[in-house]
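Note sheet for the following structure.
As you look at this complex, bear in mind that one protein chain is not there, while each of the others sits in place.
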Amino acid sequence: MSEASLERGIAALKEQIDAPVAAFFSSCTHCGMCADACLFHTETGCPTYTPIYKVEPMRRLWEQEYTLLGRAKKALGLSKPITEEELEKWQSKVYNTCTLCGRCSMVCPVGNDITGMIRKMREGMSAGGFAPEGLIGASERAVEIGSPMGVRLPALKAQIKHAEKDTGLAIPMDVEGAEYLVLLSSMEIMNYPEYLHAITRIFHQAGKTWTLCSEAFEATNSGIQIGSSDIAAELVGRVVAAAEKLKVKTVISPECGHAYTAIRWEGPNLVHKEFGFKVQHILEVLDELRAEGLLKTEGIEEAKLTFHDPCQLVRRGGVVEQPRNLLDMIAPNFVEMEDSGVMNWCCGAGGGVSANEDADKVRNKAFNRKKKQLESLDIDVVVTACANCRIQLEDGLEINEMDIPILGLTEMLAEHLKEDKPVEEETS
Amino acid sequence: MNSADFLLWVRGTGLQIATVIFVFGVVLRLFEILTLGHKKNLAVTRGSGFKEGFRNILTRSLPRDKNTLRRSMFTIVTGYVLHIGLFVVIFLLAPHISLFEGIFGFGWPSISTPIVDLFAVLTMIALLAILYHRLTNPVLKFLSTKQDYFVWALTFVPLITGYLSYHHLFLNYNWMLGIHILSVELLMIFLPFTKLSHAFTLFIARWYSGSMMGEKGVKS
Amino acid sequence: MSHDETLKESLTRNGVSRRGFLKFCATAASIMALPPSMVPAIAAALESARRPSVIWLSFQECTGCAESLTRSHSPTVEGLIFDAISLDYQHTLQAAAGDAAEEAREEAMKENWGKYILVVDGSIPLGNPGYSTIAGISNLDMLKETAKGAAAIVAVGTCATFGGIPKANPNPTGAVSVSDIIKDKPIVNVSGCPPIPVVITGVLAHFLTFGTIPELDELGRPKVFYGNNIHDRCYRRPFYERGEFAETFDDEGAKKGWCLFKLGCKGPITYNACATAKWNEGTSFPIESGHGCLGCSEPNFWDMGGFYKALSQPAVDVSQTAAYALGAGAVAGLGIAALNRKKKADVATDHQTVTIHDLRRNDPSKTEAEDS
Partner (left out) sequence: MSNVNTCASLDTGNDILILHEIRHALRKLLDDGESTIIDLRAIPMAPGEEARIEAMLGQGELSATLNALGKSTINETAFSGAWLITHYNTEDEILGKFIEISKLPSILASQHEDIEVALEQLTHQLLV
């Protein structure tokens, strides 16, 4: 059996360093703008949380290993080697105070994808044994049980039974040839079963075939959060195998940010092949149904509401217009929060921060940013499309004694679904 | 060595040395960076990464959203003044154009010297403001290394010596001009191997991040 | 003419009236670039001035400097000043030749030991003493010997002051300037190729009037004449400021009298009185004639990269050097690229798949804790 070591960590970092990383490090002028864009810095005022500083050991490694002058300096013994103590110290910077939200990458004037580098930094940290205990545990459960929260198939089946009873509709499982393979996040199974109800009804109304898969129902990917491509590939591989086995056209990522990144963008690169199926976020699917006239709603949401953009959807995923199109159908009192869209502030819990107990305190502090954004709006409801954001919003608002309900967009749409009986009878 | 010998040296041998190191350094650094490679993206893309990369090269020079502008006002304003000022001073002053003409064989129109002079002053004010910011802002103070101050000086000295020589202040013009040229040569020598390399690697950095984001359909 | 006679006496003897003397003083003040308000002081000083003995040595030179001075029609004020000195040795001008000439020099030296002015034009070859000799004496020896008894030395022309054209790259004779050899005498450098005649006489007039050498700049040149930059005093300067340049000698810009910077004018680094004293009896100076300044009063003016190359252009061919550097950079770049790619390939080959079982390091303290 092997084990993590500094050497493995350094080797992993060496593997990760590529032309973009070299260009990024060569271009950074220490202007400090990334700090102004990072909520862990703005809410704590702590300079050590400056995004580019979080990858400083990787910068030194790049210089020592991949530049002529750096190699010369290393050969002459003039450079400072990376040590275990250093990487231990860096754990809190790389994991606790970064949600991989990507705001720093948006504002960097020289165009450095700092978030992307922190993701790479985590490869070295995880291979070197410097990942936080919380994420190691989540990864173990994800690989061994199939869910980072330890949710097993029977638990899902129980929820399915509830949903079938509530909706009066059958929930397909392991159906070959369905158009959509629906994935769920453990949080949705445990905390927000409304999502399952909602998509059951929506797909029924749209007349689309879909299925769950008993071998791969979990969408989230702890490998992405801990930053281990090998573990992430193992988890994505299960989804790919399921999709191929069931011959679905499209795999739907649930209301979750990093799951979308994991399957949609990193997935093919993790398993080193192009997918034979499409990957879409549920909001993309719903927006397509809307455009095709297959998603019909009735009534409006009277409440004044706003939408919290999950970072992995907007900045790291390119899903910006879809939720707005959907909200337009039912929410005339929709207001944008300040910095909405690609520059929206993170809830403070993404990128594995919510699974990492060490980060609890700083996570709550970072939530201040969201609190200020919401306070300035005077709204009744917050809508979002990521279960992880949703939990953080609920927790944060509770701690700050703010009584604002949080809703998932899919479930809110389902509440306004126009059950078009005659059409349904004609088709059936 | 008198001022004429010095001036001749910096315009001759000194310039040769600086050019060799500068060109060698830039080419070496480009190879060093680009040959590290970048894995092909296997995910189905939303847009052309190639095109978005080039778009990002241009649009990253424009101000971001207004809140980012507000939050990083000092850095952004001084950054603009510094870079626009450097552009004007380096590329629009008649003697400088004539230098480029001597090297590349073609030139372009210059603008009036007092205007360039004004830009030089603004650029120096911006650099002093940047230094002050670096010394007082907690983040910058924390981040800054010796090299950050060194490259600040490398940038400031050619400006101040150029200004002083143009106005015939402080030292005899020939000495000042010689020192000005020497300071630019030092800048050239260190540029490829310090953070100043962002002058050319920035295009690569912006292209990569722009194309990676563009493939995801994110307007970077 | 006796050495004891004062200048005033000499002028009176020549029938010059007081008005004439005042006119002389006014012009002399102008020559010395002193303000007109100094005229009474100059007059007072000149009334009692004694005629100094001058020994003029010519080494590696073209006689252009002497030409410059003597081409002035006599009796100009320059001429008058020459009348007021006793030029005891100048082998181009004097009637005596050979041994007689050398005797005249030795006699003048002996008679005026410690008081005479030594004027030198031409550079001194150190490569081989045989390159330039006078009466079999090498320039170096003659200079050293004659300098010993001089009150002051006036180096006339860029050859004597800075080595000039003989010193130009590759300096085949090993030419050096007077000040490279003589270190223990006051030396006034009157540079220029040739120097402006009134500047030569101005320095002599200064010595004549005040008995001292004028204030000098860092290159040993009288500040009154070399204190101003050609570029600063150039009437074409406004065109420089506006960025209006002649690009060729016959374009519209040239016809309109625009700045000659791009045509190689060395005005910005040249210090001389051309813009005010002018040449050919005050007619004009080179820039006024449509040609850039060559910078002839500056050291190394011959090696500044070319008379028609703009000052800001490199004095050497940089493009060629840059091309070589580009090649070298590419070779080195490919070298480091090969090393980098091998390193990356090696770590990829040695990559051990990370599983959930190796996310923890073997921490001795933890193992102990587990054991216990």
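Just so it is clear, A, B and C label the chains in written order, and each chain counts residues from 1 on its own.
Methods note: contacts are C-beta pairs under 8 Å (C-beta built on N, C-alpha and C of every residue); 3 or more make two chains touch, one makes a residue touch a chain.
What you are looking at is a predicted structure, and each value in this text was computed from that prediction instead of being measured.
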### Query
What shown chains does the left-out chain touch?
C
### Task
Based on the whole complex, identify which of C:127, C:172, C:211 or C:238 touches the chain you can't see.
C:238
### Touching residue (missing chain; options C:277, C:304 or C:359)
C:277
### Query
Of the residues in chain C, which ones touch the absent chain?
16-20, 22-24, 26-27, 29-30, 33, 35-37, 39, 73, 75-77, 80, 233-238, 255-257, 275-277, 281-282, 284, 288
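Here is the rule we use: only the chains that are shown with their structure count from here on.
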### Message
Quick check: more C-beta contact pairs at A-C or at A-B?
### Response
A-B
### Task
Could you put a whole-Å number on the gap between the CA centroids of chain A and chain B?
38
### Query
Can you give the whole-Å distance between the Cα centres of chain A and chain C?
74
#### Entry: Touching two or more other chains - residues of chain A
17, 66-68
### Message
Touching at least two other chains at once: which residues of chain C meet that condition?
### Response
332, 336, 340, 344
## Note on the structure
In their shared complex, chain A is touched by residues of chain C numbered 332, 336, 339-340, 343-344, 347-348, 350-362
#### Entry: For the chain C and chain B complex, residues of the former touching the latter
162, 217-219, 229, 232, 240-243, 245, 261-262, 268-269, 298-301, 303-305, 309-316, 318-319, 321-322, 324-326, 328-330, 332-334, 336-337, 340-341, 344
### Query
How about chain B: which of its residues touch chain A in the complex?
28-29, 32-39, 41-44, 46, 56-57, 60, 64-65, 67-68, 71-72, 75-76, 79, 137-145, 148, 193, 195, 197-198, 201-202, 204-210, 212-213, 216-220
